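All protein chains of the complex are present and in place, except for one that has been dropped.
Let's turn to chain A:
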Amino acid sequence: MSTPKYPKSNQMSVGSIQCDNTTLNLLKANDFVAKAIREKLSDVLVINVCSSPGSGKTTLMQETGKRLSDKLNLAVLVGDPETDRDAVRMKEVGINALQIVTGGMCHIEAQMILQALDHIDLTGVDLLFIENVGNLVCPAAFDLGEDIRVTVLAATEGDDKPKKYPRMFLTSELMVVSKADLLPYVPFSVEAVTQDAREVNPAIDVMAISSLKGDGMDEWCDWLMAKVAEKKASLETA
């Protein structure tokens, strides 16, 4: 960078000041790439799945893959600061998956998705999940070119989270309460978490699911199928 030649404006006694009122968006680089992803994946339903670490995103992806494999062509891009463990888990159940190692970063940025698209075959894919890095703060600010954002909140995390992490729940279309089979054993009220989330986002849908026991999985899969159908219908009318 070059060196400014003049002193701080508030210390200046002489000279004149020109002022330029402007709007320079500081997330423009990410938003520009997100737009490119949206154009590139115009015929695929893209769902950005966010949550804290350990809420059960990967297990939900695995079980969803098993249930929908004969109905949908599904793929997963999964982000973690380190290791390819999650992608390995997906591949074990036959899911077309690619690991994005963020190299310590706490969220996925659009550029990482765009690069990942060169390394995964999405021919014929109807539904692409982006399993974000476990974090309820930073991923909320980064548009990845998705159609829908879904936030997963495990019953073990507590029902007071939506107001603590408002931007995440504000930008999500659906909140999945995971590990619902543990609801009888933990002080977590689906009613209370729904009310908390709807004060931030009145339009948010809520679904309680146990990936391991299967409760709510039919409703979740039906919801996904309907969203894929909606996307395809919007392409036909466009």
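To be clear about the criterion, contacts are C-beta pairs under 8 Å (C-beta built on N, C-alpha and C of every residue); 3 or more make two chains touch, one makes a residue touch a chain; residues count from 1.
Rule of thumb we're sticking to: contacts and distances are computed from a predicted model.
Engineer: Can you pick, from "Simple sugar transport system permease protein", "TonB-dependent receptor-like protein", "Spore gernimation protein" or "Hydrogenase maturation factor HypA", the UniProt name of the chain not shown?
Structural biologist: The chain we cannot see is recorded in UniProt as "Hydrogenase maturation factor HypA".
Engineer: Using the touch definition from the top, which of A:L72, A:L127 or A:V200 touches the missing chain?
Structural biologist: A:V200
Engineer: Which residue among A:V88, A:V137 or A:A226 touches the omitted chain?
Structural biologist: Counting the whole complex, the residue in contact with the absent chain is A:V137.
Engineer: With respect to the chain omitted from the figure, which of A:L170, A:V186, A:V206 or A:C221 is a touching residue?
Structural biologist: A:L170
Engineer: For chain A, which residues reach the chain that was dropped from this view?
Structural biologist: Within chain A, the residues touching the omitted chain are 1-10, 12, 15-29, 137-138, 141, 163, 166-167, 170, 198-203.
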